[in-house]
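With one protein chain withheld, the remaining protein chains of the complex are depicted in position.
Note that the chains take the letters A, B and C in the order they are written out, and that residue 1 is the start of every chain.
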Amino acid sequence: MAQMRVLPGQPDAAATAAVDLRTRLAGLALPNPVLTASGCAGAGRELHQFVDVASLGAVVTKSIMLAPRAGRATPRMVETPSGLLNSIGLQGPGLEEFLAHDLPWLVEHGARPVVSIAGESVEEYARLAARLRHAPGVAGVEVNISCPNVANRGLVFACRATDAATVVRAVRQNTAGSVPVLAKLSPDVTDIVEIAAACVAAGADGLSLINTLLGMVIDTTTMRPSLAGVTGGLSGPAIRPVAVRCVWQVHEAMPEVPILAMGGILTGSDALEMVLAGASAVSVGTAIFHDPGAPGRILAELAHALAGLGFARLVDAVGYAHRPPEPPPDAGAGSGTVTDAGADAPAEGSADVEAVTGPPQVRR
Amino acid sequence: MAQMRVLPGQPDAAATAAVDLRTRLAGLALPNPVLTASGCAGAGRELHQFVDVASLGAVVTKSIMLAPRAGRATPRMVETPSGLLNSIGLQGPGLEEFLAHDLPWLVEHGARPVVSIAGESVEEYARLAARLRHAPGVAGVEVNISCPNVANRGLVFACRATDAATVVRAVRQNTAGSVPVLAKLSPDVTDIVEIAAACVAAGADGLSLINTLLGMVIDTTTMRPSLAGVTGGLSGPAIRPVAVRCVWQVHEAMPEVPILAMGGILTGSDALEMVLAGASAVSVGTAIFHDPGAPGRILAELAHALAGLGFARLVDAVGYAHRPPEPPPDAGAGSGTVTDAGADAPAEGSADVEAVTGPPQVRR
Amino acid sequence: MPVQVRGEVLSVKRVGEYHEMTIVAPGIAEHARPGQFVTLAVGGTPTSMLTRRAFSIFRVAERGVYGGTVQVVFAVTGAGTAWLAARRAHDSLDVVGPLGRPFSLPRDPASATLVGGGYGAAPLIWLGEVLRRRGARVDFVLGASRETRLFGSLDAKRMATTVAITTEDGTVGVRGRVTDVLPTLMTRANADVVYACGPMPMLAEVTRIAADRGASVQVAVEESMACGIGVCMTCVLPVVGEDGVIRMVRSCVQGPVMDGTRVRWEDIGTVPEGTWGTAPVAGATSVRSGSR
Partner (left out) sequence: MPVQVRGEVLSVKRVGEYHEMTIVAPGIAEHARPGQFVTLAVGGTPTSMLTRRAFSIFRVAERGVYGGTVQVVFAVTGAGTAWLAARRAHDSLDVVGPLGRPFSLPRDPASATLVGGGYGAAPLIWLGEVLRRRGARVDFVLGASRETRLFGSLDAKRMATTVAITTEDGTVGVRGRVTDVLPTLMTRANADVVYACGPMPMLAEVTRIAADRGASVQVAVEESMACGIGVCMTCVLPVVGEDGVIRMVRSCVQGPVMDGTRVRWEDIGTVPEGTWGTAPVAGATSVRSGSR
């Protein structure tokens, strides 16, 4: 299983075209399931040079706060094995500037903007939501609750079910009913299902899984933390197994709740892994830094992979890995086949998602 | 910062010899700080073909249970980006066989055996400890509390401070006072400092940080979880930033508690990172699979790195990154140096731990 | 005893759909025996691929011009083998070996039938040469899905009494599988022992056929391995011991060569009931217990 096949040949357009890629995140209908991850695509403008923002399922914008924010001191980033540790500190222009410039730009260019919001108090979240309510073009709201709650000794909202729920409730109450609210959870908790359930009970229409893992790197030449912010958020393929596990657990517990999955998605196969685990859509984050064309490439690869597995519709693959395994294909196990050891696996460069078991007929 | 420099040239012996590598884990005096990680070196015998077990700080053995254990079905392992996901299920011969064959072998070969124990109830841990009390040669006991507690709906002991503390207390009470008890914690918790504090209050002499992260991989060809055990433990360099963060947080909160650090250590520089974060010793796990000579190589590289930074003793480097940054060296910042951009960094292949700031004189 | 050496690639050449790589690896060639394997670190520095890749030793030369060499034959099936296929002469390679148990050789001259599927033929060619030198009769059955995945047939023809070839598409030899022709061949050769290397289902079937005919059977299994040296417990499969007890046995150190009749083929991928170490812990699972 090549986990990080980068920039392969474009899958052929016919296969892509054959698969119905439409999906839904609660009330939000999307033309396809590949979105950008908050903080990894700005407000879409720069990325648009490499991928047409209108071609994406949606653009999730960098978490916006009420006021402009300078962010943290530098260094803000350090590369880690198959990962990235960042401590940006939510640098951004503040809500008013965002509404004046960024949101209209996205709408004009045909993108579906999912606006990520961040605050340091429940009231701040409520005000952000209320203000967004009157902004035209908001397709959805993602609530980044991985922020320190100043009212509670800086404890991150996402780390306590009650705190998380309070924020989500405030946002939900201040958001138009037609606009879905997604709660974005942190994996840095003992029981993510508990937090997920609390957010859903508080009105979240869907869940975004996962935010970065808290990590740290020490520079062995300066003997000090590499980041000015000391700790940072770990993202990229390194964390994908943790993300898949979170999606799996939450989907297992609440199969009816739509999940937007992110964490280390670098290829169409990675995106498919999330879909099979239970995600209705995926966000591409760190991969954009590695390959600015990643969202478009991943979408094409995903379509190709789905077609190869015999899926006619993306939605049929959502959560598929949770089904009990099907009986082995009729050419039973001990039947003395002389397939060459290993040689039947797809060759280098071809998609590693070719059907091995037959297509899952049951659903077609 | 090359994070994963594998198999470089051996650092020169002179530098290694110059550094005093002795360290202590609570009552346990070790000739050097490089140990094996539980489950990654069996009981030392096979590894001995590549690294003399007597030359290691200690050998931490595979977690042993009271009874023999078959472990989980296969597949038990899947490679992930810069990581490994495993679900071995604690296959092992059981305590009696371990005491009859494995422990004596280690003692005979001059190793210091730290015996890792695992159980499914507090009583099982207590019995393991009590039985070990009378076994000659046990240098220390590591308590693997990342096991499901059958009495508490299978909730892992390491996930609740009270459960963790109960186990540690039982083990401590049944272990000779001269033998240190290390509690090995899971990073899959909201607040690792809370669990650490509970274990220390319950009598742990030191802490082993960290066990694997709960993760999962789905095979996109079979569309089923890759591991027979569905979820597994994520290890390797992918998780190192999480491990460093845990060591940092715990050392910050309880600087007096000795820490044995593990999680993705692949080079001497990685080991040094853990030491600077607060570890008194480190365990090498997954790296052994990549490079069976890793423990010996890492020790040599660490000694070389310490010498390069001007440390005469390993113990002086423990927790060094927590000290306030020293004033910039006298050749002040804006002084117009025309060092070639980038070119002063150590060249390829040379240790990336050469002093950039002067040696930390303060401590010598 | 296995060693870890910094090897040097001498050559990589294509053989059908496979790659044949020759590596200067002093200290390994000298002690290797047929059926043993080496593991190679892949991906360069820094690599994202931590587990070493295992390959049967195809051949060794104890005194090449450059020191002992080891040859392996491999198919490109993923990123690790793709990286290996892209190596060039003089590239260095981290090699560990020889690992595992070799095929055991009959004490007296015997009739040996060697059954190889795809690249599984590689270690058997070497084994055949050793058997011939000891006076054994050697017959080969080599099979593959198609001609380009057949390996070693020329070498086999040079030494064997008979060589039967099967391909699934019939491009060369008999259309079908090695197990289709094996029974006839064993009878003709009056086989005392069968040696097999290839995909697991083939090994299971070869074992059944050989056992039915009263021949002893040694197979080289291929299980996914994390360490290859016996420390991790990844590569296990259920094997019945002389005491009749099933144990989860490490194929890297107690294999890869095993007595085929001892392997619980139908139970691979499970821990069969009654396996040593199952009783006291049956049913203990939890959401968070997958690991460690």
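Note that in this section a residue touches a chain if its C-beta (ideal position, glycine included) is under 8 Å from a C-beta of that chain, and two chains touch if they have at least 3 such contacts.
In this text the structure is predicted, and so the values were computed from the model without any measurement.
S.K.: Of the chains that are displayed, which are in contact with the missing one across the whole complex?
M.R.: The undisplayed chain, in the complete complex, is in contact with A, B, C.
S.K.: Identify the residue among A:T23, A:N86 or A:T220 that touches the chain left out of the display.
M.R.: A:N86
S.K.: Of the listed residues A:P31, A:G137, A:P292 or A:G310, which contacts the missing chain in the full complex?
M.R.: A:P292
S.K.: From the list A:G236, A:P258, A:G278 or A:G319, which touches the chain that is not on show?
M.R.: A:G236
S.K.: For chain B, enumerate the residues touching the unshown chain of the complex.
M.R.: Residues in contact with the chain left out: 1-5, 81-82, 237, 249, 333-345, 347-348, 352.
S.K.: Name, in rising order, the residues on chain C that touch the hidden chain in the full complex.
M.R.: 43-49, 79, 82-83
S.K.: What is the set of chain A residues that contact the non-displayed chain in the whole complex?
M.R.: 2-7, 39-42, 46-47, 49-50, 62-63, 65-77, 79, 81-84, 86-88, 90-94, 118, 120, 144, 146-148, 150, 153-156, 159, 188, 211-212, 214-216, 227-234, 236-237, 286, 288-293
Just so it is clear, only the chains that are shown with their structure count from here on.
S.K.: Averaging the CA atoms per chain, pick out the one whose centre lands closest to the mean of every protein CA shown.
M.R.: That would be B.
S.K.: Tell me which chain's centre, taken as the mean of its C-alpha atoms, is farthest from chain C.
M.R.: Taking each chain's C-alpha mean as its centre, the farthest from chain C is A.
S.K.: How big is the gap, in whole Å, between where the Cα atoms of chain A centre and where those of chain B centre?
M.R.: Computed value for the inter-centroid distance: 32 Å.
S.K.: Quick one: chain A and chain C, Cα centre-to-centre, how many Å?
M.R.: Each chain's C-alpha centroid was found; their separation is 42 Å.
S.K.: Scan chain C for residues touching two or more other chains and write them down.
M.R.: 46, 48, 287
S.K.: Which residue numbers or ranges of chain B touch two or more of the other chains?
M.R.: 3-4, 79, 81-83, 159, 188, 214-216, 230-232, 234, 236-237
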